[in-house]
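Note that one protein chain is taken out, while the other chains of the complex remain in position.
Chain lettering (A and B) follows the sequence in which the chains are written, and residue indices restart at 1 in each chain.
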Amino acid sequence: MKCETIKFKKQPKIIGSYSIVGPKEGEGNFKDYFDYIMKNDLFGEKTYEKAERKMIENAITGAIQKAKLSVKDINVLVAGDLLNQIISSSYAARAFNFPYLGVYGACSTMAESMAVASILVDGGYFENVVCCTASHFSTAERQYRFPLELGNQRPPVSQWTVTGAGSCVLSLNGKGPRVTMATFGKVIDWGVVDVNNMGAAMAPSAMETMLSHFENTKTTPDDYDLIVTGDLGKLGSEILIDLMEDKGIKLGVNYGDCGQMYYRRDQQTLCGGSGCGCSATVFNSYIMRKLQDGQYKRVLFMPTGALLSTTATQQGESIPGVCHAIVVENDEG
Amino acid sequence: MNEEERIKAYNKYVKAKIPKTRPFPTLFNSFWVGGLICLIGQGINDLLLYLVPNLSEQAAWSYTLIILIFIAAFLTGIGVYDKIGRFAGGGTIVPITGFSNSITSPSIEFKHEGIIYGICVKMFTIAGPIIVFGVVSSSFVGLIYYIVGLFM
Partner (left out) sequence: MEIFLDYLWVFLIGGFICMIGEILIITTNMTSARILVTFVLVGVFLEAIGVFDYISAFAGAGINVPIIGFGASLTKGTISAVESQGLLGIFTGCLTSTAGGISAAIIFGFIFALIFKSHTKK
């Protein structure tokens, strides 16, 4: 049977999670939940790329510590980020003595890496697997857009790349919320060419994954305490609600978008946060905390990614999107 | 619905959904900041002519522009120009100071890639087209002028 959804038999547990964010993010709506807030975007490094790498390293060690394990217990690392050739993850992996799988799903990398890690753990091949993703405003800005010092205005649909890294450890042993299902998404392109309007480019892929997830698992939005997309932003999440309504599914108050909720209104981020770090930091701080508290029993976490590159957009290509979903449950509370 | 129609319909829907900027404050800001930059330029020019009496008018203009370019490059360096730019938009892009900003900002941004491949190569990533278009189009005008001159 052709089915995009995996139901895990052994259900790997998330036994440790760690988030680290930049100073601007540390003033946002989730500020009380982050594990570490950097005082400076450079994080004591010389370049922003090196800062991003250090964030990943710290997030990985932080998550391992919170899982009450040591680096020796980790079997494999699954990580990704936004930079070309995912250098931040790969160079961060250099500092550790375990195998590394690089994954790229743009801003959906957190769910993709967790789904891949869950398969590895569930299949019994590895015992403890670490997932990590990060993004940095200053590195993303100069790779995708303009130099930081250029005096230009941001269009009203644009989003703000989150400076932050999130990491978690998956294992069959220990205690923690369980990853029960994962749905891999198709690459969907509905012809949006505006590189600033990534929310609109990614919303159809979120709809597609959501529909197939609900169909494959025979669930409805009401079965989840929280349905959360990654970085559709204000505009993108409104579009998703409209698209789902067209398909006859109503997203109610249990639906939210990490990017839209990330910053306070007076932080001038227009449509909200974006980037790998957006969904990764929210998941590994706020959502994990609420799952552990028992406030949420079942969460559908489905970050979206815009698979664009400057070369493709300059050649006139439209922006394809992808969305991966995982379901995290915690009955113990 | 086929693929093409769906793309069209979706893009139309998205376009209608995009939040509109309130044009008044940004237009007003770009107006007065842009005007002020021009005013400063005129002030520098008049001051130069007053202080150095035997300066030709053309030389005074050149000095004025060089001083404005210097100020903009400096403000870019200390990280102030982008803040003004966010506030004023066109008011800081259109004057010659915007040209200076567009050269200095990538140079600073890419300095960690080295002096040759960072600063020097990336210097014209934004300003390059301005110089290319300016030179090509004005040379074209010169060519027409030359050809017309041959027959007159």
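The rule is short, and it goes like this: contacts are C-beta pairs under 8 Å (C-beta built on N, C-alpha and C of every residue); 3 or more make two chains touch, one makes a residue touch a chain.
Here the structure is a predicted model, which is why all the values come from computation and not from measurement.
What chain B contributes to its contact with the hidden chain is residues 21, 23, 26-27, 30-39, 41-43, 45, 61-62, 64-66, 68-70, 73-74, 76-79, 82, 88-91, 93-100, 102-105, 107-109, 111, 115, 119-120, 123, 126-127, 129-131, 133-135, 137-139, 141-146, 149.
In the full complex, chain A touches the hidden chain at residues 22, 24, 41, 48, 137-138, 141, 146-153, 155, 194, 196.
Just so we're on the same page, only the chains that are shown with their structure count from here on.
Chain A and chain B have Cα centroids separated by 37 Å. Chain B makes touch with chain A in their complex at residues 6-8, 10-11, 13-14, 17-21, 26, 76-77, 79, 81-86, 88-89, 92-93, 98, 101-102, 104-106, 108-110, 112, 126.
Against chain B, in their complex, chain A makes its touches with residues 46-47, 142, 146-154, 156-157, 190-192, 197, 200, 204, 234-235, 238-239, 242, 271.
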